[in-house]
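This view holds just a subset of the chains, kept in their places.
Chain nomenclature is as follows: A and B, assigned in order of appearance, with residue numbering initiated at 1 for each chain independently.
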Amino acid sequence: MKILIINGPNLNLLGVREKNIYGDSSFEPFFKQMQKKYIDITLEYFQSNSEGKLIDKIQETGFSYDGIILNAGGYTHTSVAIRDAISAVTSPVVEVHISNIQTREEFRHTSLISPVCKGSIVGFGFNSYRLAIESFR
Amino acid sequence: MKILIINGPNLNLLGVREKNIYGDSSFEPFFKQMQKKYIDITLEYFQSNSEGKLIDKIQETGFSYDGIILNAGGYTHTSVAIRDAISAVTSPVVEVHISNIQTREEFRHTSLISPVCKGSIVGFGFNSYRLAIESFR
């Protein structure tokens, strides 16, 4: 089983950025921990701040991987193009968010990608990613 | 560890009701399977069609249980009173939905309870409940 975790814009700053919202540890150690925990799954990781590159990556992997776990960051609320990429590919995509976006600014309450994802997991910190991996088992 | 699963209105008809949306198996067998799988957790189950009884139950368990998993059904979108009950208690509440509510009618796109829950898991069928249990580990 091959699963790709994609993190969108500014999620390369986890552990540095707005710690009161996102916590104070960076994503890489957590990712390695997950790789160890789920040894039967080939877990890969990709991050980009560019909408276009996120789309490229979804297209590139979305016809062969068993699943994609996507935290589209700020693009969650504005990108029809990423939504279209998810619809275009055949791999199931699970949406995750670290924080509870419903308790934040109004414009974060709407996700353009939820309706084309298999499901959504929101608000469990880094655990959201773990539960997303679990969802593929 | 003691966790209560609460199902709201019409979820007693799972397996009978709108099978194209909710699937064709009832909740009880799945619940028993979960009890077996998570033997270290005391899993309980409660269902009611009454908003008032759901609130009563949340109040009754919400100061002593380790967690509540809540599928509030149709009350998700209309009940300020259930939201207030969740805010009032100290146990963390995880919101779950069987179907992807973002792909259904407009009025199902807004959840009044999301902002006061620990997190939300939406769209994985009965698996949403399993992932919610996992979220407490």
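Simple rule for what comes next: contacts are C-beta pairs under 8 Å (C-beta built on N, C-alpha and C of every residue); 3 or more make two chains touch, one makes a residue touch a chain.
What you see is a predicted model; the values in this text were computed from it and never measured.
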> For this file, in which 2 copies are placed, how many copies does the full complex count?
Replying inline: 12
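The rule we apply is simple: only the chains that are shown with their structure count from here on.
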> For subunit A and subunit B, what's the span in angstrom between their mean Cα positions?
Replying inline: 24
> Of all residues in subunit A, which touch subunit B in the complex?
Replying inline: 100, 102-103, 109, 111, 114-115, 117-124, 127-128, 130-131, 134-135
